[in-house]
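Of the protein chains in this complex, one is absent; all others appear in place.
Now for chain A:
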Amino acid sequence: MELIFFFEVLVGGLLAGIMYSLVALGFVLIYKASGVFNFAQGAMVFFAALAFVSFQSWGWPFPLALLAALATMIVVALATERVVLRKLVNQPPITLFMATIGLTFVLEGLAQLIFGTDVHRLELGIPDDPLEIQGMLISTFDLIAAGVAALLVVALGVFFQYTRVGRALRAVADDHQAALSIGIPLQHIWAIVWAVAGFVALVAGLLWGARLGVQFALTLVALKALPVLILGGFTSVPGAIVGGLIIGASEKLAEVYVGPFVGGGIENWFAYVLALGFLLVRPEGLFGERHIDRV
């Protein structure tokens, strides 16, 4: 019984970790292609989910609302590239980082201005019943979310590996200068990458929105994704997934087995301390690119 409970917590944690990975994935895409640490990813998740729910509440059918939300995110991505990123080319990373915090405020304000501040319920038609496997209770919703995440990662992998745009993206990620010199249009690539990140944000927003309800707290999900990000490495898609699994599982286990000894409520910081511990051993995260300092 004790062991089954342990595995139940473990599997629950792993599945929850996948949800973190979904958000972390958006960060990784943008960081890889443009070296921008996009703090606005959480706001994008919120924006996408809110847009979708609002379209649905206007009576639009599910596929149409989804497409419209996707179109909205693409518009946001293009506008960001045109108005913010293009003007800040060649600035130090910290300036770009601050600009994305500014962008966070703009997106949060815009989302609530256009779509209202009410908390919306989001029904994806996925049942949230516990499923019994080998005596363990596992949430169906989490399983389906994990499936969606896996699908997304595979799709992104194919996109990066086999399409023309994907190859260009990887080229830019490797070396901006070299990519430019063989004629890859950097600005288009950035716009595309932000649009893809917008798409990932939409998927994350739908799943998280169905879980928590579409509300302002969705923006905080980004804070959950950050330890995943540093643990996996800023530049690695598999890192985001593995990092999510590790963080999710150990967070839940710690909450259950360590939490009671220190008075609970440790989920806010445990992931960060864990990631910090990992970083001390591997400063670029598990799968991050090693950089060599040259004088």
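The working rule: a contact is a pair of C-beta atoms (placed from the backbone, for glycine too) under 8 Å apart; a residue touches a chain by one contact, two chains touch by 3 or more; residues count from 1.
The rule we apply is simple: contacts and distances are computed from a predicted model.
Between the listed names "Heterodisulfide reductase subunit C", "FAD-binding molybdopterin dehydrogenase", "Acyl carrier protein" or "Amino acid/amide ABC transporter membrane protein 2 (HAAT family)", the UniProt record for the complex's undisplayed chain reads "Amino acid/amide ABC transporter membrane protein 2 (HAAT family)". Of the listed residues A:E8, A:E108 or A:E251, the one in contact with the hidden chain in the full complex is A:E108. On the side of chain A, touch with the chain left out of the figure occurs at residues 37, 83-84, 87-88, 91-95, 97-99, 101-110, 112-113, 117, 223, 226-227, 229-230, 234, 262-263, 265-266, 268-269, 272-273, 275-276, 279-280, 283-285, 293-295.
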